[in-house]
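With one protein chain withheld, the remaining protein chains of the complex are depicted in position.
The block that comes next holds chain A.
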Amino acid sequence: MAGQAIIDLEELYQQAPCGYFSLSPSGHIMKINRTLLDWLGYEQAELLDHKFSGLLSKGGQMHFEMFFWPMATVNKGVKEFSYEVLKKNGEGLPVLLNASAKLDQSKRLVAVNVVLTDITERKSFEKELLLSKKSAENEHKRLQFMADLVPEIIWTATPDGYIDYVNARFCQYFDCNGQDTRVSFIMSKVHADDRRALLADWRASMRTGEAFEKRIRLVDRDGLYEWHLLKAALFLDEEGQLTNWFGSCANIQQHVLDMKKKDDFINIASHELKTPITSLKGLLQILDRMKGDLSNKMVPGLIDKSNRNVNRINNLVADLLNASQLNDGQLHLNKSQFNFAELIGDYVHHIRIDRQYEIITEGDRSITVLADEGRMEQVLSNLITNAIKYAPDSMQIVIRLSRTPQGILLEIVDSGPGIPPEKLPHLFERYYQVSSQSAQYSGLGLGLYICAEIIRKHGGEIGAQSVLGEGSTFWFTLPA
């Protein structure tokens, strides 16, 4: 009784913060509350006895007829159907409809009562959410694209150290898919000698959160180990929360090899210099003992030998200087026109004097070139000395000079043991010696590198062919 006095149901209905309306079995509006009329901008008389579906777009009407209405009437209820209701001014109002059917005692449909909720704000929030989700996804894809593009292995790990992302290079290098990121899998790819130290450092960084750097060998899909520089750092987000470890593995195999070559080279160079210096030292000691008797008939021989050792030292130092000049791009050419055959003749004559080799020169004797004569002599000397040095049993060396459409071609042919094919491409690299037993041959291994640089500087090409057991041909061209 008190309730009746307090609550005015009709007033609640009219002023509710949602729309209410009731539809007849034919879909016509029988009752509608004030709130909804206000939202839509209609007067009650304009909507009563009109079909509710008239407030929907045509596609909406189809959906209403085929889904909403059968569901509301036969299924006795509809939950959260999303529609856009057209206001009187033509604007759309996004709404959710909840409906229930009212049946009479003989189960005949009397009405469908509908609750309408305005979801304009919710829709715009959801739209924003979707947009930001999409842009986050795009950003993620961009990063992934970038990570896949770099030639290094890139990965991320959870703060407690579990790898949760790897880039395309990772999968390619280890021949696996992006899911193979278990610690045991990765550790199986690390060289056994590097594993323990890596794990120790990794665990330490996990504890402290400090970035770390480590050189490790990783085995590739073909079973070859290559040196990598592993770097990892913990990414903190703007709130200072731990998010992820970001890591990379840069392949430093070439760098490590280069450093090793340089070390080897310094080793060789020291030995090479030490031999003539030791000889010179010995010779000088003998001469020192003879300084009272310079007329001793051994003296000229000793001086001669000393000179040869000094020349050798001089040549080695000159090679070193040349190589470092080439390295810095400081090789300057003094070009002049000269007869190439004459240059060969002079040089060969010089060698023939004290050697037993048969050196045959073939070709056009009238060919002249525009080149640095001194440098050309250096190249010639290197190639011929190499032929003699590396093919000691080859008693015959052929030097063939010919004209080509582009200029001249010089070939130096020996019939020595030949060079293994896998070594041919590296002959003209710095610090490279064909035989690993470098003690067998003297020299710094700089000769061919210097030749190649001189020829390239002249605009020519240089190369070598070889058949094991038959001999080698070194050649170069010079432009006309």
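Just so it is clear, a residue touches a chain if its C-beta (ideal position, glycine included) is under 8 Å from a C-beta of that chain, and two chains touch if they have at least 3 such contacts; residues count from 1.
The working rule: contacts and distances are computed from a predicted model.
Not shown: a single chain whose UniProt protein name, out of "Anti-sigma factor antagonist", "Alpha/beta hydrolase", "Peptide/nickel transport system substrate-binding protein" or "Carbohydrate ABC transporter membrane protein 1 (CUT1 family)", is "Alpha/beta hydrolase".
Screening A:M30, A:L48, A:L109 or A:M206 for touch with the missing chain picks out A:L109.
Within the set A:F67, A:F185 or A:F235, the residue that contacts the chain not displayed is A:F67.
Panel shows chain A; residues 25-28, 51, 53, 57-63, 65-67, 69-71, 73-75, 79-83, 96, 109, 119, 126, 129-130, 133 of it touch the chain omitted from the view.
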